[in-house]
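What follows is a short report on a single structure.
Removed from the display is one protein chain of the complex; every other protein chain stays in position.
== subunit A ==
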Amino acid sequence: MTTTTTNVPVTGAVGTSYTRVEGRDKVTGAARYAGDVPFAELAHGWLVLSTIARGRVLSVESDTVRAMPGVLTVLHHGNAPRVDGDYMGMLGRPDPIVEVFQHDHVPFVGWPVALVVAETSEQAREAAEALVVHYEEEPHDVEFSSAHPGIYTPDGSLVEKGDLAAGLAASAHLVDEEYTTPEEHHSSMEPHAAMARWDNGRLEVVDSNQGSTWVAQELAKLFSLDPDSVRVRSEHVGGAFGSKGVRVTQILAVMAATALDRPVRVVMTRRQMFSLVGYRSPTAQRVRLGADADGRLRALDHQAHSLTSTVHEFVEGSAGFARPMYASDAHRSVNRVVRLDVPTPTFMRAPGEAPGSFAMESALDELAERCGLDPIALRARNEPDVGPVSGLPFGSRNLLACFEEGARRFGWADRDPRPGLRRDGRWLLGTGVAAATFPVIVMPSTAAVTAEADGTFTVRITASDVGTGARTALTLLAAETLDVPGERVHVRIGDSDFGPAAISGGSMGTRSWGWAVTAAARDLREQLALGGDIPPQGITVRSDTSAAVGTLAERERHSYGAQFAEVAVDITSGEVRVRRMLGIFAAGRIVNPLTARSQLVGGMTWGLSMALHEEAIRDRATGGHVGADLAGYHFAANADVPLIEADWVDDPDADDPVGIKGIGEIGIVGAAAAVANAVWHATGARHRHLPIRPDRVLSAGAPAAGDSDA
């Protein structure tokens, strides 16, 4: 795999590439992850998960395993410390899985039914595997489809403008298709892990999360503790992608540390992650598009279906994708959901936009074919002046600039639009394109910047670097504002004692934290400009962006992108290989091109993986997964990933005080559609169901007669 990443100077100016500040620690192993930090007297907890999909626990035969070597305790619903899950957290009501071991109900396969704690991890594991749990089993339903009788429309999930039926009736060209995406998993490289201990009346948790303030606040509420008496730290995080919020690892570590009065660590296995950290719901999406002869949209209808658990409502908002994207006389989008006996899904990289863009951007490609229009021209024809549904003015919107630059670099102008014409040996070749968008959001944050007596600066903020390079970006932003080289700035993150701050999620981290760090650094610099010595304890200035965030004018604020892909398809074996990808993005101000490019390439790689590989298989009979490990759950391996280029166009927004839009999610959006559209261009067969597996390519057969000379 190669990217266009160029050489890496270390000047430290915002907008020039800067090596990840903790990179050396990470590659030498000096960086400690949550499962690595040593503690004296540490005990180890091992999860025992339900093997039934619905019912209740009758008994946990803990006496036998309590006698096994090293076993300290077996926690379960009959003896665990009590918690109170009836609270409002940062993201609303928590998933009731926070009330783990509080009752005997089992709502899905993989629900925690016991935690075995022992002196060593191996002893805990052996005892956990020996633990016998008796259940009363009830019939379950895990079968998702858009036709499920339990489908309902949650409040506020329908958005309508104009007369859809009239628009469709008046259209010269129609597309009406269903697109599906499977259950997909984050599978961060670092599994979820948490250590909890009591230290002089304070609860300390060493964790791997996307927001240490967030986790600390939720634990305080759950365990009815004074918020100041909870400290959560998360210095290094080996990937998160939406899965690392409050999870049973932290809760059970606290319960066990409380019960045993010693430090306890709980680490998930890869297989346990498949049922305990959330995932992306499968989707079934009906898209109806109606257009005039010249491709102007008269009607756009996006009906997205997803699933959630029986205990909590999480809606994968796929149908929101087109709301800010395309002008249409009639515009309707709705997200519907069905409750099944499965774990609760959650946010996963570009929640909503990732599956939503696959359906809508595939449908637009089909419409372009029907209209006889170039797919880029079709999108340009439907470019809106204001928010198509909201009517609000846009912040910076440079979607067409992305297409123009991308088309130039990809060589799009030479493309013959007809499918099934190009061949290289046994491979049919094709190219595809799709658009991307993701909302720009911001959350209030606090930060502190200290001028130290030795001439360096220390930034403290409860940011979370989930591997994105956030720590490095904040270093650059502080250095720029303080007008000092990056080496003189030390950024400390991932400690709830630093005060409230945004989470790493929704592509809002660097935008939200950067605002607070810049504000504090600016005030500090003004103070320092007054002159005077710096005392031994330094001079610290704090910021809080709560008020400033509230004054942002209401706008359609989004990042955008144009995704291009070239694929090779062997229709006799079903193999699909992506030969190259190019993504051009308009994502505001890019703080560190080096790590930004990594993030965008990472997102595009995941989009490739989503298009061709990723799929969790649920077994109807047991309600659990089949092959829930990284041998069974395929994602793109190195050999699948070709030359991927990511770059960006200028995207200034005079109206925005930060200018940073965030790049965490935009890279995956549209990428799967670009690949699928390229597969159509190669073969003449539309693939509306992901992943585009060999068996599906084989079943789709050869290019239609007349479409091809191949």
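Following the convention adopted for this analysis, a contact is a pair of C-beta atoms (placed from the backbone, for glycine too) under 8 Å apart; a residue touches a chain by one contact, two chains touch by 3 or more; residues count from 1.
Everything below uses one rule, namely that contacts and distances are computed from a predicted model.
Asks: Refer to UniProt and select, among "Branched-chain amino acid transport system permease protein", "NADH-quinone oxidoreductase subunit K", "Xanthine dehydrogenase family protein subunit M" or "Response regulator", the name of the complex member that is left out.
Replies: Looking only at the record, the undisplayed chain corresponds to "Xanthine dehydrogenase family protein subunit M".
Asks: From the listed residues A:13, A:27, A:165 or A:617, report the one that touches the chain absent from this view.
Replies: Touches the omitted chain: A:617.
Asks: Which candidate, A:177, A:383 or A:640, sits in contact with the chain we can't see?
Replies: A:640
Asks: Kindly state which of the options A:393, A:632 or A:657 is in contact with the chain not pictured.
Replies: The one listed residue touching the chain not shown is A:632.
Asks: What residue numbers in subunit A mark contact with the hidden partner chain?
Replies: On the side of subunit A, residues 51, 122, 125-126, 129, 271, 426-427, 568, 572-575, 577, 579, 612-613, 617, 619-622, 624-629, 631-632, 634-640, 642, 693-695, 698-699 touch the unshown chain.
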